[in-house]
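And now, subunit A:
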Amino acid sequence: MSIREIIEFAGVLLILIGSIMAVISAIGILRLPDVYTRSHAATKSSTLAVLLSLIGTFIYFWASEDFISVRLLLGITFVFLTAPVAGHLITRAAYRSNVKLSESSTEDALENVIARPQNTDNKSGES
Partner candidate 1 sequence: MKINDVILKTVSKAAVLIIFTFGIYLFLSGHNEPGGGFIGGLVLASAFVLLFLSHDSETISDAIPLDFKKISALGVLIAFASSTVPMFFGQPFMSQSFGYFDLPIFGKTELATVTVFEAGVALTVIGVVVNIIFSISEDE
Partner candidate 2 sequence: MMNNIVLLPMLLPILVGVVLIFLRAYGRVQAWFSIGVMAVSAGIAFYLLEQVQTNGILRLDFGGWEPPFGILFVADSFSLLLVLTTAIVATIILLYAMFSAGKFLQTTYFYPTILFLIAGVNGSFLTGDLFNLFVCFEVMLLSSYVLLTLGGNKRQLREAIKYVVINIVSSWFFLVALAYLYGAVGTLNMAHVSVRVAEAGQGPLLTTVSIIFLIVFSLKAGLLLYFWLPGSYSAPPAVTSALFGALLTKVGIYALFRVFSLIFYHQPEITHTIIGAMAALTLVGGSLGAIAFNDIRKIAAYNVVIAVGFILVGLAVSTPNAVEGAIYYLIHDMVIKALLFLLVGTIISLTGTAMLDKMSGLMKNYPLLGWSFFITMLSLAGVPPLSGFIGKVLVSEGAVESGSYGLLTLALLSSLFVLYSLLRIFKNSFWGETIVSKEDQVPLKKTLLIPCLLLVLLTVGLGLGTELISGYVTDAAETLLNPDIYIDAVMGGGES
Partner candidate 3 sequence: METLIILLVGVLTAVAIYLVLSKSLIRVILGTAIFSHAVHLLILSMGGLKKGTVPLLGEEAPSYVDALPQALILTAIVISFAVTAFILVLAFRAYQELGTDDLEEMRGVNDE
Partner candidate 4 sequence: MHLLIFAILIPFFAAALIPLLYRRVGKLNIGWFVLIVPLILFIIFALRIPDISAGDTIASTLEWIPSLGINFSIYLDGLSLILALLITGMGSLVILYSIYYLSPYDSLPHFYAYLLLFMGAMLGVVLSDNLLVLYVFWELTSISSFLLIAFWFHRKNSRYGAQKSLLITVFGGFGMLAGFIMLHTMTDTFSVREIAATISQYTDHALFYPAMFLVLLGAFTKSAQFPFHIWLPDAMEAPTPVSAYLHSATMVKAGIYLVARFTPVFGGTSAWFWTVTLVGLVTLFWGSFCAVRQTDLKALLAYSTISQLGLIMSLFGMGSAALYFGDGSDGALYGLATFAALFHLVNHSTFKGALFMVVGIVDHQVGTRISGV
């Protein structure tokens, strides 16, 4: 096994870990009780999953073909930048549009900070 192959293998391994992370986050999105916790699962572990697999791909191509893909780097940066923001926005939107917290949650820290419109009709609420 040459060093090149080892690096290739490492890349592929990263991809595998990424995919496992993805499944874990998917389980999270399935099992967790409310939208806030689900979003936690989706953003955190998914971001990790995609970053792992993209870096794995990058390493693989670097090792096997000496190809440094700028596009891939750009992609990694982009996903890294935007995925948390997207999660943040959805969760905020959920909170503002009156999606209930799960009953097991013990504290609503924002209760006194953001006035939730209590009786709006809403385009989103529980359906």
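The candidates came about this way: all candidates are chains of the complex that A comes from, given by their letters.
We adopt the following convention: a residue touches a chain if its C-beta (ideal position, glycine included) is under 8 Å from a C-beta of that chain, and two chains touch if they have at least 3 such contacts; residues count from 1.
All figures in this text were calculated on a predicted structure; none of them were measured in a lab.
K.L.:
With subunit A shown on its own, which candidate in 1, 2, 3 or 4 touches it within the complex?
P.N.:
1
K.L.:
For the complex, which residues does subunit A have touching candidate 1?
P.N.:
70-71, 74, 77-78, 81-82, 85, 88-89, 115, 117
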